[in-house]
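In this view, the complex is presented without one of its protein chains, the others remaining in place.
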Amino acid sequence: MDFSIALILVQDGIVNGAIYALLALSLVLVFTVTRVVFIPQGEFVAYGALTYAGLQAGQVPGSVGLLCVLGAAAFLASLWAERHQLGAGRVARLAAGTLLLPAAIAGLAWLVVPHHPGVVVSALLALLIVTPVAPYLYRVAFRPIAHASVLVLLIVAVGVHLALTGLGLVFFGPEGSRADGFTDAIFDFGTVSVAGQSLWVVGLAAALMAGLSLFFGRTLTGKALRATAVNRVGARLVGIGIERSGEIAFILAGAVGALSGVLIVSLTTIYYDTGFLIGLKGFTAAIVGGLASYPVAALAAIGVGVLESFASFWASAFKEVIVFTAIIPVLLWFSLRHHGVEDEE
Amino acid sequence: MATPRSSLLLTALTLGGIVFGAFTTSAAAADTLRIGVSVAATGPAASLGIPQRNTIAVLPKKIDGLDVEYFVLDDATDATKAVANMRKLIDENNIDAMIGSSAVPASAAMGTVGLEKGVPVVAMAAAAALIQPMTPEKKWLFKAPQNDSLMADAIADDMVKRHVKTLGFIGFNDGYGDSWLAETERAAAAHGIKVVAKERYARTDTSVTGQTLKIMAAHPDAVLVGAAGTPAVLPQKTLHERGYKGLYYQTHGAAIPDFLRVGGKDVEGTFLPVGPVLVAAQLPDSNPVKAVALDYIHRYEAVYGPGTATAFGAHAADAFSMIAAALPAALKAGKPGTPAFRAGLRDGLENLHELVLCHGIANTTAQDHNGLDARGRVMVTIQDGTWKLLP
Partner (left out) sequence: MSRRLSRPLWALATVAACLLVPWLPFLPPYWITLGNYVGIAAIVAIGLVVLTGEAGITSFGQASFVGFGAYATAILTTRWDISPWLTLPASLAAAAVAALALGAVTLRLSGHYLAVCTIAWSTSLFYVFGNLEIFGHNDGITAIPPLVLGPWRLVDTQSYFSVVWLGVALAAWLTSNLLASRSGRAIRALHGGAVAAASFGVDTMHARMLAFVHAAVLAGFAGWLYAHFQRAVNPTPFGINASIEYLLMAVVGGAAHIPGALLGALLVGVVNDELQDLLPRLLGAPGNFETIVFGALLIGVLQVSPDGLWPHVRRLLSHLPGGLARPAQAEPSATAEPLPRREMPPADSPVLTVRGLWRRFGGLVAVGDLGFSVRAAEIVGLIGPNGAGKTTTFNLLTGVDRPTSGEVEFLGHPIAGRPAPAVARLGVARTFQHVRLVRTMSVLENVALGAHLRGHAGPLAGMLRLDRTEEARLFAEAWRQLERVGLAGQALRPATALPLGQQRIMEIARALALDPVLLLLDEPAAGLRAGEKATLAALLRRLREEGVSILLVEHDMEFVMGLTDTLVVMDFGVKIAEGTPAAVRHNQAVIEAYLGAPDDEADAPAGAA
């Protein structure tokens, strides 16, 4: 291997790693706020990618239907959860958030699609369609058992993953899609050429991370989320409902996932079931960050991307074996740092 | 803890479940040919299985005075499920023959059930290893698609014609990739071509940069992508982006419209071996395959719309044609629904003579349960976003 090959591999690893980093961040966010290990995070990448590709191809993507169905389910779940304290106003607000909103987005999609929306409009619309799926899922699947153990929440998350993969096949079909990126430009740096879209991916990922850190550091909502993460009772005392924070965390997770999908679908072909492995790698990184530290998780994600890139050069058949085995020593190190017997939550 | 009690209770529960499902059994009629089908309508081989399942719906409902009934199940590209499907169809629907499945492991496992139960199986997966070398275990297993070795030889022939001396291979990290890697190495060695890089990737991989760099570092004259469906696009596109200037070959697994849709202009000029059905309209009228293939395409597209017919779907039609051609021998042996009939069907299936299929012309023997020869494939290239027959 010469230097230029290594350079290309590093560059490829960083681009993939940037996506993993985004997912890792949102996994950390969701976990710290809600204690849910959000396995279906990857599905949002696939949904976002295929929705965007569908819009580009001039179709109303199947995820619009999914959005409406899940919205209705969230409506019913919320009604049931709040059945003892429902007023007309609350029902109306619920209906607006879970029934009208999806309908409005669906209507928008129908209006826009025939006019062959550009890249930016498609991307925004894809985000609009896919993002609300996450908070709806939160209401349907996780909120009713918000106080269950981490393990139970994890198994439920796996259940959500199963269901979403199955729905993905129904709505998007078995074949993959690619779409136009934000740019076709290719920049030459000596021996290495860099696709403009790759720069977009890395740049947007970095911008998003910066935005998130501003959000957590400066805004009241962000601080509230952090408070929930640190101390759930305390957060309630300050007047921030845990459920509200959970919903915001899921909205962010949905948006980050969908955006990752939009970014990556011009670099590669995405299938309805691509998300799981992408999510799992983001996950590996999040775990390395202890499901708590954003910067460590982001760095680890870049590391996973680069490792994967080199593994595919050295031993492509064993790439996944290498990537997923690499997490084990890290985890071991974690567990050995703690001495003695400790009770699990 | 009352373990024996629990076990017995469970047995009781199983019994309950069994009774619950008992209503599905159907009565047999002697003038109906029952064909079971298990396809990979979901899972990794879904792009093969879906057109095959669709094809079943346009197959004849009557033949040689017999009603034909089809029982189609999805096995999700899982051999366990395929075997369960076949046992179910045998036990509940008393099928006379089985078509399926789309992938190799499921087909091989169904062949074992065929032997045990005395039901002929016509597979729609390509690997030659399914039926070669012929052993007693494979006695009830037949295969409609061309052997992949036939396809690999076609590629090697074409490479020799184009003065390819070194070849890079990148294929799926699954059964399809395994068998293509093996066949490619065999065919290349036989034609004096050196395989200088062997790389693997997964269907859902988002990047193959590492693999393509390794291939390019070996400077092969041509690259063969051993993958099926739209995922076959990714390596070629990446090589293209990295500025690889050699020839591109794909396998017949890439010969579906979605490959052209996703690949776009980056796959122009690719060479691949395919069954003649894919370019039926371009075949000379003298080729007997043309009429049969066009007939299939018309029937399929009448239902599913123009431009939807695929070579994979045609394997299902061919599997049916093989069974239909074996029918006279079977009817001499017994009535449908009897073991004698099924044994007759099996015997008939290994005595097909010059049977014209969508994918070529078959002559089966006790040793060759496929029977397609070099007439069963043509080389095509991609030109202006469509398949173009090469002379």
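Quick notes on this structure:
Every chain is named by a letter (A and B) in the order it is written, and numbering of its residues begins at 1.
Operating definition for what follows: a residue touches a chain if its C-beta (ideal position, glycine included) is under 8 Å from a C-beta of that chain, and two chains touch if they have at least 3 such contacts.
The structure displayed is predicted, hence computed values, not measured ones.
Only one of the listed residues, B:48, B:108 or B:254, touches the absent chain: B:108.
Only one of B:59, B:76, B:197 or B:326 touches the chain withheld from this view, namely B:76.
Among the residues B:31, B:67 or B:91, only B:91 touches the chain that is left out of the figure. Residue A:160 is the one among A:160, A:224 or A:300 that touches the chain missing from this view. Seen from chain B, the chain kept out of the figure touches residues 1-11, 13-15, 17-22, 24-25, 41-43, 50, 53, 73-74, 76-80, 83-84, 87-88, 91-92, 104-105, 108-109, 112, 116, 127, 129, 135, 137, 173-175, 177-179, 200.
Summarising the interface, chain A meets the missing chain with residues 37, 140-141, 144-145, 148, 150-152, 154-156, 158-167, 169-170, 277, 280, 283-284, 287, 291, 317-321, 324-325, 327-328, 331-332, 334-336, 339-345.
Just so it is clear, only the chains that are shown with their structure count from here on.
Separation between the centroids of chain A and chain B, computed from CA atoms only, is 37 Å.
Interface residues of chain B, counted against chain A in their complex, comprise 42, 46-47, 50, 173, 199-211, 213-214, 217, 229-231, 233-234, 241, 258, 262. Taken in their complex, chain A has these residues touching chain B: 1, 5, 8-9, 12, 15-16, 19, 169, 174-178, 195, 264, 267-271, 273-274, 276-278, 308-314, 316-317, 319-320.
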